[in-house]
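Here the structure is laid out as C-alpha cells; the discussion comes afterwards.
For this depiction, one protein chain was excluded, whereas all remaining protein chains were kept in their positions.
Residue numbering begins at 1 within each chain, and the chains themselves are lettered A and B in the order written.
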Amino acid sequence: MENEKFEPKIVAFVCNWCTYTGADLAGTSRLKQQTNARLIRVPCTGRIDPVFIIKAFEKGADGVLVSGCHPNDCHYNTGNFHARRRWIFFRQLLDFVGIDSSRLYFSWVSASEGKKWVDVVDGVINSVREKGPFNGYKKLNKEIEIPVK
Amino acid sequence: MNFGYYPGCSLSGTAKEFDLSLKEVLKYLDTDLQEINDWCCCGASSAHSASHLLSVALPARNLILAKEQGMKEIVAPCAACFNRLKVAQHELKTDDHIRINTEELLDTKYSDGINVLNLISLFQQIGLEKIKSNAKVDFSKLNVACYYGCLLVRPHDILKFDDPENPTTMEEVVKATGAKPVDWNFKVECCGAAHSIAHTEIVENLSMKILDDAINYKANVIVVACPMCHSNLDMRQKNIIKHNPGRNKIPILYLSQLIGLSLGLDHKKLGLDLHFIDTAPLIASLSENEVAV
Partner (left out) sequence: MRIGVFICHCGENIGRTVDCPSVASACANFSGVVHAEDYKYMCSDPGQNLIKQAIKEKNLDAVVVGSCSPHMHEKTFRKACSDAGINPFLVEMANLREHCSWIHDDVPSATRKAIDLVRMLVEKVKFNEPLIPIRVPVTKRALVIGGGISGIQASLDIANAGYEVVLVEKEPSIGGHMSQLSETFPTLDCSQCILTPRMVEVYQHPRIKLVSYSEVENVEGFIGNFSVTIRKKARSVKDELCTGCGLCVQKCPIKKVALSDFDEGLATRPAMYVPFPQAVPNIPVIDRSVCTYFKTGKCQLCKKVCGREAIDFEQQDQLIKEDVGAIIVATGYKLYTIDKKPDESMIKGYGEYGYGKFKDVVDGLQFERIASASGPTSGEMLRPSDKTTPKKIVFIQCVGSRDESKGFSYCSKICCMYTAKHAMLYKHKVHDGEAYVFYMDIRAGGKNYDEFVRRAIEEDGVKYIRGRVSKIYEENGKLIVKGEDTLAGVRVEIDADMVVLATAMIAQNDSVKLAQTLSVSYDKYGFFNESHPKLKPVETSTGGIFLAGACNAPRDIPDSVSMASAAAAKALVLFGSDVLEREPVVAKVNEATCAGCFYCQKVCAYNAIEQKEIKDRQGNVIKVVAYVNSGLCQGCGTCNATCPSKSVELLGFKDDQIYAQINSFAEVF
C-alpha cells in the first residue's frame, strides 16, 4: 500500500449555479483535468455545513475544496457571504480538531470560468499530492477500532 | 503646543525666510518646534527618479529618527518634503518588499505612526481662530491668490489632503488673517519646478501664466507653501517681465509670512527683505491701509 503512488482523494462542494455550471463549461470545452476530484452539488455555498467538511476528511478525503459564486454574484444574493463568514471562523477550528487547515481550499468560480475551474482543481490536487495523504482520521479510526475502508 | 520639525534643505538654504517666518509666527502663537536631531535630505526632486529604494529610505530614516526622539507629529513646511515623507510612509505600509529592503539598508526596523503635517494642516491644528483673534493689521483690502502647486495635493490617493483639482484649505487660512482670497484658475498648475536650472524657458513660460492669471483676478500677492514654487515665481519673475514686457510685478509670500504680517510681527524677522520681488510697496500699502495693485 505504502509503495503505491499516492493519489489524493478530493471532495469538492460546489454550488449549483456558478461553480457546478463552470465545471460543466470546462467539460463542454473539453478542458482536461486530473480525475481525483468528486463533486458534491449543493444549491449554494451557504448550504454547506462545516461539519460536511470534517465528515469528508473523516471518510478519507485528503483535501476538500469549496467553491461558489463570486462575492456579489450569488444566485441567492447573500449565501456566499454567509459561507465566507463561516469559513473565517471554521478554518481556525479545523487546526484545533487536528485537521491541517491548509488541506481545505476555497475559491470562487463563476459559470463562465471553465478554465479557472480546471486550474483550481488541478492546483488543489497537485498541492494535496505534495502534502501527502491525510492520516489523522485513519489513525484515530484505528485507535477506536473503526475499520478503515 | 509642540510639534516635531523637519526643515529640509530648502528651509535651511534658499528658503531661509520660510524657516524664519514660520518660527517667528509659531513663537507668537505659543507653539514649539522640536527639530529632528540629525535629520538628513528627504531625497526630493531627484532621488525618486534615480533610485526607488533611496527615495523611500531617505525619508524613512527621518521618520525613524522622529519616532526615536519621541515625536508623534512632525511638520514638513516644504511641500516637496511633505510629499516625499507621505509617499514613503505609504510605500512602507503597502509594499513589504520595499520595507524589508529599506530596513536592511538602514539597519533599523520601521514602524508606522508619525503624523506628517504640511504648512496648511499645521495652521489648521493650531486653530484658525487663534490666527483670527491675534490679527492686528487690517487686511480687508488685500486680495490674495493662494498657490498650491502640485506637491501639496497630489497624488490625492496617498496624501489625502484637500481636493486635488480645486483645493480650498489655504484660502481658509488666508481668510483667518482677514485678507480676501481670489477665486482664480491656476492654483494647482505646474510652475515648472525643477526645470528651473536646465530648462529655464519652460519655467518662465509656465510661471508667467500663473502670474498673469493671479494679476488678472486682481490679486495683490501670491501666497505659497512650497520653496520650489516660491523660487520659480519670485526669482524668475524679473526675467519673465524682461522677456515678456508689459507685465506688472506681484510679490510672492510664504503663507507663514502673510500670517506674520497680519500678526504685526517685525518684517525683518519674517525675512520679507529676502525676496527678489520687493515686498516693500505691499507692506507700505498695508500700513497705509490702502493696497496698491
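Here, a residue touches a chain if its C-beta (ideal position, glycine included) is under 8 Å from a C-beta of that chain, and two chains touch if they have at least 3 such contacts.
Being a predicted model, the structure only gives us computed values, none of them experimental.
Trainee: In the complete assembly, which of A:44, A:65, A:99 or A:120 touches the absent chain?
Mentor: If we include the chain that is not displayed, A:44 is the one touching it.
Trainee: I'm checking contacts with the chain that's been left out. Which of B:32, B:112, B:163 or B:201 qualifies?
Mentor: Final answer for the missing-chain contact: B:163.
Trainee: Using the touch rule from the top, list residues of subunit A that touch the missing partner.
Mentor: 7, 9, 11, 20-21, 23-24, 26-28, 30-33, 35, 38-44, 46-50, 52, 55-56, 59-61, 72, 74-79, 82-83, 86, 118, 149
Trainee: Against the chain that's been left off, what residues of subunit B make contact? List them.
Mentor: Contact residues on subunit B toward the absent chain are 156, 160, 163-166, 183, 185-186, 189, 213, 216.
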